[in-house]
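Note that one protein chain is taken out, while the other chains of the complex remain in position.
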Amino acid sequence: MIEILSSSALATVQDQGREGYLRYGVGTAGAMDRLALAVGNLLLGNPDDAAGIEIPMFPFRVRFLADMAFAITGADCPARLNERALLPWWTVQAKEGDVLTIGVPTSGTRCYLTLAGGVDVPVVLGSRSTQLRGQFGGYDGRQLQKGDVLKAVGEGARTMPLDAPRAAGFGTVPPEFTLPAASALPGATADETAVRVLPAAEYECYCPESLEAFWREGWKVTPQSDRYGYRLAGPTLTAMHAVEKRSHGIVPGVIQVPHNGHPIIQLRDAQPSGGYPKIGTVIEADLWRLAQARIGTKIRFVQTTYPEAVAALEELGGYLARVRNLVELFRSSRH
Amino acid sequence: MTEKNEVDIGELRQITSWLAAADVEFIEIGRPAATVRLTMEKPPRTKLRTRTVHAPDDADGASEPPIAASASSVAVTAHCAGIFLVTHPARSTPLVSVGARVDGGEIVGLLRIAQLCVPVLAPVDGVVVGTLVAHGATVGYGTRLIELAPSA
Partner (left out) sequence: MTLTVEPASIAHADAARPPRRNAPRTAVAMNHDESDEPLRVSMLGTTALLFEAPGALDLHVQRRIWTLAREVETWPGVREAVPGVTNLMLTFATPPADPESLGEALRDAWAAAGELQIEGKVVELPVQYGGEFGPHLQDVVNHTGLCVDDVVQLHCAPLYTVYALGSHPGYCYLGGMDPRIATPRRKVPVLGLPGGAVSIGGVQTGVSASTGPSGWNTIGHTSMSFFDPAREHPATLAPGDMIRFRVERVAS
């Protein structure tokens, strides 16, 4: 059990997403960085569909109202349990009364607090993710506020002797060291995130100069960027003729170009359908990188092929499988 | 000081499970008087990697004791095979520096086993005297990593 000590944190309870209800107008929601959430759950031995807390604003403070193992993954945030500094991508056991403070990240923009057993909120339409428009799922369908108390699934059923190794915890090497990023164009700087993109149906509607700009530019993530989508600043993209699309389904990663020519990458809280033309789709395997791109930094689109995109997704799956095996070995060797 | 000739079966189990996880086919632990070689029966899942680890000798050439010989220093040893890290991969400052006071149970180093980072803990309260192994070096079970001067 934890108590939220921060107000106006914009934090929400998310799992891997709500699937299967697009035909009712219900988007998937779910974690922006699904890789970080998955690793947090693996470190704790949680079920894959366990929910965690997505934290986009800092500092974020919680008090533990019971002994509990937890993990922090995602953006590299200076985190302290009481006065003790924690390492990133790490799990450790807290004692009742401990206060966890997660500070402003030095890189990345969102982190995930996972609890042993997973956050205990009702499953709505198959998921514990927060559906903000419509106000259901997660914690009462809203962002967390000061004073909210969250329990973990199966809390109290486990007795965990707090020995030195459990107090010290363990962790993973952050994924960016293990999973190579897409090669960006020469001249890409450190504050740029390269993501692989597959052209979408209206790609060929754009004039050659616009297509060239699309792949060449470092697109700036404007402050109007959030879980709904990333609004990008850069050259105006111009279609060769007027494009009017009938309303159709979209998925996270779809890059729409509204009338003003400024692309928007639709993300987890986006409307699940729309009528704007689509120039491309950020591949699912790179959405976690996008999720960590900070406002004010730049996105570079790297052209890829369908087989490469599928291979990238398989590489992610392989990485998670290896982490799962290692963690299970380690956790069993401690007992 | 006696030389430890028997191999603890529990230690072997731990070493082999870690090797399997790290996809290492065989490991040799060399000591002045003997060499232990462990070979995995199953082929590794990924690329073949081999490591030969030599337990570092004492200055006088004798095999090292499992824990310090003298009362004025305590060696923090590796509890499994892995890559010793002085600094976390995402950090630029070491976990501890020479002269730092540490509490028993505090993290003084890391062992990287594939994607996992496992803490190396100070066994007692003390002051860091020095690091005995370079950052990034592959170590075996029992390798002395850090020297502490225990407090009190």
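By letter and in written order, the chains are A and B; residue numbering begins at 1 in each of them.
We take it that a residue touches a chain if its C-beta (ideal position, glycine included) is under 8 Å from a C-beta of that chain, and two chains touch if they have at least 3 such contacts.
If you're wondering where the values come from, they're calculated on a predicted model, not measured in any experiment.
Chemist: Which shown chains does the hidden chain touch?
Modeler: Contacts of the omitted chain with visible chains: A.
Chemist: For the chain left off this view, which of A:V282, A:I299 or A:L326 is in contact with it?
Modeler: Checking the options A:V282, A:I299 or A:L326, the one contacting the hidden chain is A:V282.
Chemist: For the full complex, which residue in A:T106, A:Q135, A:Q224 or A:S332 touches the chain that was left out?
Modeler: If we include the chain that is not displayed, A:Q135 is the one touching it.
Chemist: What subunit A residues would touch the chain not displayed?
Modeler: 19-26, 124-125, 131, 133-137, 198, 200-201, 244, 246-254, 271-274, 278, 281-285, 306, 309-310, 313
By definition in this document, only the chains that are shown with their structure count from here on.
Chemist: Using the touch definition up top, name the residues of subunit B that touch subunit A in the complex.
Modeler: Listed in rising order, the residues of subunit B that touch subunit A are 14, 17-18, 20-21, 88-91, 104-107, 112-119, 121.
Chemist: Can you list the subunit A residues touching subunit B in their complex?
Modeler: Interface residues on subunit A, with respect to subunit B: 76, 87-90, 164-165, 167-174, 177-178, 319, 322-323, 325-327, 329-330, 333.
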